[in-house]
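A single protein chain has been removed from this complex, and every other one stays in its place.
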Amino acid sequence: MKDIRLMKGNEAIAEGVIRAGCDGYFGYPITPQSEVLEYLMATKTKERTGMITMQAESEIASIHMVYGGAAAGKRVMTSSSSPGISLMQEGISFMAGTELPCLLLNVVRGGPGLGTIQPSQSDYFQAVKGGGHGDYKMIVLAPASVQEMYDFAKLGFELAFKHRIQVMVLSDGAIGQMMEKVELDEQVPRWTDAEIVKMHPWATTGKTPDRERNIITSLDLNPVKQEIININLQKKFKHIEETEVRFERIMCDDAEYLFVAYGSSARICQKAVMLGRERGIKVGLLRPITLFPYPTHELAKLAKQVKGMLSVEMSAGQMVEDVRLSVNGAVPVEHYGRLGGIMPAPDEVLNVLENKFIKNKNYELHTH
Amino acid sequence: MKDIRLMKGNEAIAEGVIRAGCDGYFGYPITPQSEVLEYLMATKTKERTGMITMQAESEIASIHMVYGGAAAGKRVMTSSSSPGISLMQEGISFMAGTELPCLLLNVVRGGPGLGTIQPSQSDYFQAVKGGGHGDYKMIVLAPASVQEMYDFAKLGFELAFKHRIQVMVLSDGAIGQMMEKVELDEQVPRWTDAEIVKMHPWATTGKTPDRERNIITSLDLNPVKQEIININLQKKFKHIEETEVRFERIMCDDAEYLFVAYGSSARICQKAVMLGRERGIKVGLLRPITLFPYPTHELAKLAKQVKGMLSVEMSAGQMVEDVRLSVNGAVPVEHYGRLGGIMPAPDEVLNVLENKFIKNKNYELHTH
Amino acid sequence: MTEEIIIAGFGGQGVLSMGKILAYAGMMQNKEVSWFPSYGPEMRGGTANVTVIISDERISSPILNKFDTAIILNQQSMDKFENSVKKGGVLIYDPNGIVRHPERTDINIYTIDAADEAAKLGFKKVFNMIVLGAFLKLKPLIEPEYMRKGLEKSLPLRHHGMIPENEKAIELGKSKVHEMLVLS
Amino acid sequence: MTEEIIIAGFGGQGVLSMGKILAYAGMMQNKEVSWFPSYGPEMRGGTANVTVIISDERISSPILNKFDTAIILNQQSMDKFENSVKKGGVLIYDPNGIVRHPERTDINIYTIDAADEAAKLGFKKVFNMIVLGAFLKLKPLIEPEYMRKGLEKSLPLRHHGMIPENEKAIELGKSKVHEMLVLS
Amino acid sequence: MATVKGEIVVNTERCKGCELCVPVCKEKTIAMSGNLNSKGYHFATSTNDDCNGCTNCAIVCPDGAITVYRVKLKEEKIN
Amino acid sequence: MATVKGEIVVNTERCKGCELCVPVCKEKTIAMSGNLNSKGYHFATSTNDDCNGCTNCAIVCPDGAITVYRVKLKEEKIN
Amino acid sequence: MSYIPTREEIIEDHDNVVYERTCLLTDNALSYCPGCGHGTAHRLIMEVIEEMNLQADTIGVAPVGCSVLAYDFMNIDMQQAAHGRAPAVATGIKRLYPNKFVFTYQGDGDLAAIGTGETLHACNRGENITVFFVNNGIYGMTGGQMAPTTLPNMKTATSPFGRDTETMGHPLKITELVSHLPGTYFVSRQSVHTPANVRKAKKAIEKAIQYQKLNKGLCFVEIVSNCNSGWKMTPLESNKWMEENMFPFYPLGDIKVPK
Partner (left out) sequence: MSYIPTREEIIEDHDNVVYERTCLLTDNALSYCPGCGHGTAHRLIMEVIEEMNLQADTIGVAPVGCSVLAYDFMNIDMQQAAHGRAPAVATGIKRLYPNKFVFTYQGDGDLAAIGTGETLHACNRGENITVFFVNNGIYGMTGGQMAPTTLPNMKTATSPFGRDTETMGHPLKITELVSHLPGTYFVSRQSVHTPANVRKAKKAIEKAIQYQKLNKGLCFVEIVSNCNSGWKMTPLESNKWMEENMFPFYPLGDIKVPK
């Protein structure tokens, strides 16, 4: 029998990581994601699977505990919300430099600063362009449902270890706090220490006589070597761009106008597509699931078909840059966003699309 | 008589802030910028102008000391290099949310992680797109000489207070460590406390009976109010985009090909322009001085004139996105970068330009 | 079938758990459901509301500004949500504490004296179940057996003894809802 | 006039300060100058080098890979920079400790026995000034009065007493540089 | 016999009904009202004439809801 | 009279000429060489036969440059 | 017998007021739960500032925690600091305004978890600031998670089976710790749940402010307080629980006094 539950997004991903065989969670409370740590504590992960759940003294400590565990080959993660994720930027850059796999969850709230605890998507740049220093990318997964919050736990760990990369689940307060039906799957067993030694020969598990010592470091003072390290990193990112793009096409086949939206904005746009079709507008939705790698080619293809694209984000215009870079001037790309924790409504975004592209009025944007 | 000195870039900006009437510097050592704090300490700022120079326990403490000082209307600053700047991202986002003026210096080194201490330009995204959470922008000044390191101290404080915004001087290890001639100007007097009360009525200087209490906060839990705050912020950024763009055109008037480069890369490209002209190539250089606001319109204009643009950065390709967004497909835009602390040479970048656009060979990029 | 519901009132009135029971019951009856709360410290003593959607199809937006049904339990929520009911939709409210009654004529308005009834029972906690009963009378989306399953799933084990009381309250609610005369 | 110079050797040989004195002197003579060092912990006991540019015009790139003159003070630097001298350019080196001598035939190569001369003087510290003298002999960019001003500006006051010794060492260097016979 | 007489005034809108003021009143002057304020709280109220103005209630009130008054009674000297 | 005899071997390429080993040798066995190693350091060297293998020099050497040997001398019993 | 005035007569005359809310508390209703000690702590600090006539000279720093909105209630110039960073923020202010009175107001999560470094170093440097530290053994604001100061076996949202000192560490006596640093001048632990304690706490606050005016270094006043919501008790129960459980571990009184 299928194991179906009604869960909050935050609970779903917590249950998801347990079932994905996660070895350790290290985190610090912050709204709207504290349920992740609370759920893990309440479910006694240690007794259930042996997974360690630990409240750290700060987000900075959390990310470096993750670093330590990841560098020893374990499936580890942390979660936070915007201000806490900002504090982790140095640590994330260190994990990028050392190519350590891990799962990071940002349940985004409105910024800048302390901002608000309401949902937002204004951390796109930070997640996708790199909020830390140096040239690096993370794989960024954008769940649009509680089920995906659950699913991306397992997918996240898989991708993280496949590519030795940090995977960030970029969620938001709405997805984190809402309840939906979730179908759970089987428990993936945690790796034994012996399996880790075998599967991850780079991991610092203790130097045995049969191999050289393992070193996890992001430092090389020799610029020639450092450049090679960086070039190899870039090659990896390129490879990921070629192989790991994920997106969902909703009513795109005959679309004349396109919403581009991820996460909870995509849910809103999905409804707007339905409303639009009722109004007789041939509108579709391209929902990027991976924000890095971005579905650039898909958008370039769609640019040949549609008359205009509207990037809908709960931000002042961040992802829209990637849409524009994808279509490279081939078709008008506009942005519509709500800020500060406000979520747009389906008819609202549909009206904007109509006004921008169809009625061609000089529509007054909320954000400018 | 003019006061001319031979100084390191780091020393020049230190002298610059003193003369710009800076009230307080708070910082933590890190190569390649520790000379800033060392110079300030050695020059006894307290005795010279009354300026406070303080070594903090960390970069995080530094940025929040800056927050405190700025919120009380003082001209304050911090400086660091890449990993230290990553640690400040939460603090910077708080300053953005509270619209506090300050001067920030990033003498960029190679990343990600601990990386190297050699010069790099791989923190462009962090500085320009926003490494912290939320929708915000800083004014980003990119000095290309020691003189500009000096000049941008004063300019930086002026812009910071004019717009109540954070101004980041995005330098790099090369500009920070090299010595050039610097012409110093007169000491700008530090503001008296009374002047601050007058000039900055928002500053928390102690509530007097003649006014309401002043509050510096980035929090508003009411999303409607929070959205208004954010919209006003966006309006400010828009205004800055309209009024504060700075760039330098070098041999652009008749250019058929264009380098786009900032900071020390621009110095290299300037030499490459000279070499190119010797070879008979009509090549020019557009040097953005402000990275935000970006010289989008200037590049869009130049896109009508040139046959190709090469963005040269000591990074895997960051500013190139802004070049592409500016020209919107009108002209091919390529990127050339060296990584990990390596600086390209003038003939090297010229060769790349020739090969990409003129000989039209399939030039093998270093970075891909 | 898709039913889009907003439930809004004071924190402490059981708004969120009423939504949760409804969503659980819908899920047990094999429907798609979503439950989206207002959250955060503003809930402390302030207002609380939750959007519940029950549907036969995959749910698109869990966040809405128009609803098939609004269940309104204080004045603030009335001010906020009266105009969010779709034309022809349903508004149910408890008149207790309501100063300005709804004025729309293009929707169907019902009242339920849940606070009074709960007080009469001497059992204030079932207030929200009485309201839920009123809703279910008007929108019989969920069959009683699934309501029970929903209660079982959403209440912690130690409260399962209370399920009969809750069911009774639901039945009471069903019997006490009545339509407001629209004077137009 | 633009002169692009690399000075390279061990940390401790006074490479950076030699470049600094040259740059200061150039500045005093109203030229444009730049001084760009290798920096960081690799300097600890490792190699050190500095690019100095002296020019009548605004200096474009302070970072170069081709030089008019290379002043080379150990083997590692010879290996690294011999090929960076422009065709027709100048390479000056101290043969002390050099195992593999320069082999290019399209540049002008000079030697200066600065270590030996300094040892003879019993005053090792002026080693770099002797080298600087050799350079100035070949490239008399800076007039002696500005060299003195450069020394004054770049040395801390407490070392000003040493300026005459430094000047003498420069003169010594000028007299001791000699061209290498190119066997080709 | 009391030589002072006190009175308290509770700002019923500020009062949150926490009841902290009740036990600290030696004179048992304060009790919680059966009525609610606009925020739904039962507020504190003065229930007898015994208040001596000691201010205990006011200084433990987290919401600064109580103002205390006191007058000295002009006492006729006995003896 | 010594009942043991020691010897040290200095890894002259590891030695950085810090001189820390010199004063800790009670036997005054160690001195700095006039020669330089390839990194330019004057290295430590054993200058007499008095080493007793006490290891003092080796255990203060930050660079682990000294190996110490010791043999027991077969002593003829007097008395 | 004397004439006994009526209630109306008494309250009509403002001269009869022996206690009223200080004007340095705004008219905004406090956002705290009923019975929460934060309100009393706010009031005491504002009373002292009023009495010492320091309003125009005061710059306060609010933390992240339930008291994040302190600036809505305290009628003084205030800055809201990022979580844990109030001591750094206050340092920045005080260094630039050595003659102002600068204080931070922080919770236990803010001061003793994420802000440990800033707290310790401000104390160690002997910054001339005053730290008011409200220790309620829990993260009130975020819904009752474990704090560094949570007592052994105490149940919170993130220690639902009680704080297990084996894996979660012992409660951190940060106040004792900072008292060991030469930079702290006056360190005291108080509570505000009874009239007597309120009076003592106010004395400690007065001293702390006095000393700052004399440039004596950092003064640190802890207030052990209830978080009845987080502890899931009524206000009266929570104060009782506090006396029985918190005070034995966090004994009240001065910890470091000037010699």
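The first chain written gets the first letter, and so on, giving A, B, C, D, E, F and G; residue counts start at 1 in each chain.
Operating definition for what follows: a residue touches a chain if its C-beta (ideal position, glycine included) is under 8 Å from a C-beta of that chain, and two chains touch if they have at least 3 such contacts.
Predicted, not measured: the structure shown is a model, and the values here were computed from it.
Touch with the chain that is not drawn comes from one residue among A:40, A:65 or A:105, which is A:65.
Among A:91, A:295 or A:344, the one in contact with the hidden chain is A:91.
Checked against the hidden chain, the listed residues G:114, G:134 or G:252 yield one contact partner: G:114. For chain A, the list of residues touching the undisplayed chain reads 23-24, 26, 52, 54, 56-58, 60-62, 64-72, 74, 76, 90-91, 94, 98, 193, 204-209, 213-219.
Considering the complete assembly, chain B touches the hidden chain via residues 28-31, 34, 37-38, 41-42, 44, 54-55, 57-59, 83, 113-114. For chain G, the residues touching the absent chain in the complete assembly are 113-117, 120-121, 124-126, 148, 167-170, 172, 176-177, 180-183.
In this text, only the chains that are shown with their structure count from here on.
By number of C-beta pairs in contact, B-G leads when B-G and A-G are compared. Using mean Cα coordinates as chain centres, the one most removed from chain A is F. Look at the CA centroids: the one farthest from the centroid of chain D belongs to E.
Once the centre of each chain is set as its mean CA position, chain C and chain G turn out to be 41 Å apart. Between chain A and chain F, the centres computed from C-alpha atoms are 61 Å apart.
Looking at chain G, residues 33, 68, 80, 82 sit in touch with two or more other chains.
Within chain A, the positions touching two or more other chains are listed as 31, 83, 113-114, 117-118, 221-222.
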